[in-house]
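Shown here: the complex without one of its protein chains, the others still in place.
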Amino acid sequence: MTTLMDKPSDALDHVSLKHARLPRWAPVLVLVIAFAASGLLALLLGWGPVAIVVVALLIYLVVLPTWSRVVENRRSAVDRFVTALVWVALGLAFVPLVSLLWTVIREGAPVLDAKFFTWSMRNIVGEKGGIYHAIIGTLLITACAAVISVPIGLLTAIYLVEYGAKSRMASSIRFLVDVMTGIPSIVAGLFAYALFVVFFGPGVHMGLGGGVALSLLMIPIVVRSSEEMLKLVPTDLREAAYALGVPKWKTIVKVVLPTALAGIITGVTLAIARVIGETAPLLIIAGSTDSTNFNLFKDQMMTLPVFIYYSYTQPGNHPEIARPMAWGAALVLILIVLVLNLLARVLGKIFAPKTGH
Amino acid sequence: MSTIEAKAGSPKRRLGDLVFANLTRAAGLTILLALAGVAVFLTIEGIPAFTAGPEDLKGASSFVVYVWPLLFGTLLAAALALAIAVPLAIGVALTVSHYAPRRIATLIGYLIDLLAAVPSVVYGLWGGLFLGPKLVPLYEWLADHLSFIPFFAGPASTTGRTILTASIVLAIMVLPIVTAISREIFAQTPRLNEEAALALGATRWEMIRLSVFPYARSGIVSAAMLGLGRALGETMAVAMVLSASGVVTFNLISSTNPSTIAANIALTFADATGIQVNALIASGLVLFVITFVVNFAARWIVSRSEVSV
Partner (left out) sequence: MAKSIDISDLNIYYGDFLAVEGVSLSIPARSVTAFIGPSGCGKSTFLRSLNRMHEVIPGARVEGKVVVDGQSLYDPSVDPVEVRRMIGMVFQRPNPFPTMSIYENVLAGLRLNNKRLGRAEADAVVEKSLRSANLWEEVKDRLGKPGMGLSGGQQQRLCIARAIAVEPQVLLMDEPCSALDPISTSAIEDLIHELKTEYTIVIVTHNMQQAARVSEDTAFFNIAGANKPGKLIEMNPTKKIFSVPDEPATEAYISGRFG
């Protein structure tokens, strides 16, 4: 090996790569100190845990960049400030999540017992009842929404990927589906009401209307997720089927859909999880009742979100009973949504084609 | 179009193909019809409100006078929510895309999904029963010390159920969508541009400023607008948190607050009769048009930036 070493250049030319730097553990140290200081203040002034976290993060945000400015240089200080800011933003974003989950569990868990799940509120005054009627209503209405949304959504996705491709109609559907994801849920409820009033007259209430309103919110989600999944199916697969003389529609049904099945099921499950907690449309069209109603086509139907809403806004003469029931129902609703989300992941894994990444 | 396909494929179109193709097309058309239906039915049921008199509109002399304070509240709450949520969302999205190690980034992604999964009625419950009362001391402090700012003129609400509380809850609710889109766009910044900045001796922040933000600008705008659409239309959180009296005021911390269109519908629909129902539906139409325009614009920006990139 050659070492064609040039003689070192003159000292004037020397650029130092080093400048004083904060030790690696500096951010951790400052964070600990910030929390200690904030905790101390909290002891003196009697703050809650949220205030401690917020104040500690603010202290961190000031102290670390200042230290860096003194020891390092301006650019490092700015960089550290932004880094701190970004992490503090993350912390602040999760304060409400933690607080909300904690509150719901703390307030809701004591209410959960067998009676809570098996009784309705029929003829119950001044004592704790159950949410059986609301669970039934939620399940029926959500199922109704899924029955409407999945065929329409899936067929539309098939149209977009397999038939429409880049046609004018396909791209306008695609665009309007995107816009549709932003329709306020209350507007969906009003739409269902306005539609049903035309057929059934003013003051109409029925579970079916809830299903229609929810499907308006659910269809765009199903379309988008199914479309993404269908697009992932390799073109080779389709061409292989065509080359065997299989007609296009059979190729789609027998080859494309099974390949994309895992993703489609995941998408549908997530879409159900998204609409199962919707309140506003059901408030308007499905109404509220104390009894269990199994008939989607007649009379008011209670649902979990609406139950929570009325237990909170109209606790009647016994708020000390209604409030905990609202928290309990909220906990149940969150659990249902979480289970659906987990289920979506599990189903996606189970049905995933064994090839690919 | 069908003749071209027929030539390319089999000589005669099979019945199965014809039926299936038209079935899927019909499904697509159903969606377009549904969207048109929303506008049509809301208009049909809303029209009587436009000519209604004061006796039917809670004393408002016309529909415009009736809906204006609600529209004001809707815009105010949504604007406040965005002012809180967008900076936070950009911070969180940057953490995920450029700061956190990959494992932690995945975990944060799950938590954001969790935040999005919580039903709005639960946010409403938490905002009304937990967050509101917790904020009362802060509002009292603001009213005592910063009352010269019109926003904090006071007197502070004793329940904490103010438009500011409602906006904070709204902000938490729109955070996931703004974060998700910003994160996606930040992560798509071409690696070459990032490395160009780093190789010039940029710190991480300078790299983000030089290469990530210019690239993501239109994406952030559309993310914020999608968040705006969500905030404008969100019902339950506002209905359950706000103690609304339908006034027009910029005072954010008092017990007299403007209401929003969506919350007003939710709160009064069950007891409304006759032309009041039409008025509520007409206000829903106004909300639909506004959110439609906002979402339309946001999606348009997104689709345009996809083309240019």
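Read from first to last, the chains carry the letters A and B; within each, the first residue is number 1.
Definition applied: a contact is a pair of C-beta atoms (placed from the backbone, for glycine too) under 8 Å apart; a residue touches a chain by one contact, two chains touch by 3 or more.
As the structure is a computational prediction, the values presented were derived from the model and not from experiment.
J.: Quick one: which shown chains sit in contact with the chain that's not drawn?
T.: Across all of the complex, the chain we cannot see touches A, B.
J.: So which of B:L200, B:V248 or B:A270 would be touching the chain we can't see?
T.: With B:L200, B:V248 or B:A270 as choices, the missing chain is touched by B:L200.
J.: Which residue from B:S120, B:T165, B:S211 or B:N278 sits in contact with the chain not drawn here?
T.: Here the residue in touch with the unshown chain is B:S211.
J.: Of the residues in chain B, which ones touch the absent chain?
T.: Residues of chain B in contact with the hidden chain: 101-102, 190, 192-203, 206, 210-211, 214-215.
J.: Against the chain that's been left off, what residues of chain A make contact? List them.
T.: Counting over the whole complex, chain A touches the hidden chain at residues 1-6, 8-9, 13-19, 21, 24, 75-76.
By definition in this document, only the chains that are shown with their structure count from here on.
J.: Provide the residue numbers of chain A that touch chain B in the complex, in ascending order.
T.: Going through chain A, the ones touching chain B are 48, 50, 75-76, 78-79, 82-83, 85-90, 92-94, 96-97, 99-100, 103-104, 151-156, 158-160, 162-164, 167, 169-170, 172-173, 175-188, 190-191, 193-195, 197-198, 202, 216, 219-220, 223, 247-250, 252-253, 273-274, 276-280, 283-284, 287-288, 305, 308-309, 312-313, 323, 326-327, 330, 333-334, 337-338, 341.
J.: Using the touch rule from the top, collect the residues of chain B that touch chain A in their complex.
T.: For chain B paired with chain A, touching residues are 1, 9-10, 14, 16-17, 19-21, 23-28, 30-32, 34-35, 37-38, 41-42, 44-46, 87-92, 94-95, 99, 108, 111-115, 117-126, 128-131, 134, 172, 175, 179, 203-206, 208, 226, 229-230, 232-236, 239-240, 262, 265-266, 269-270, 277, 280-281, 284, 287-288, 291-292, 294-296, 298-299, 303.
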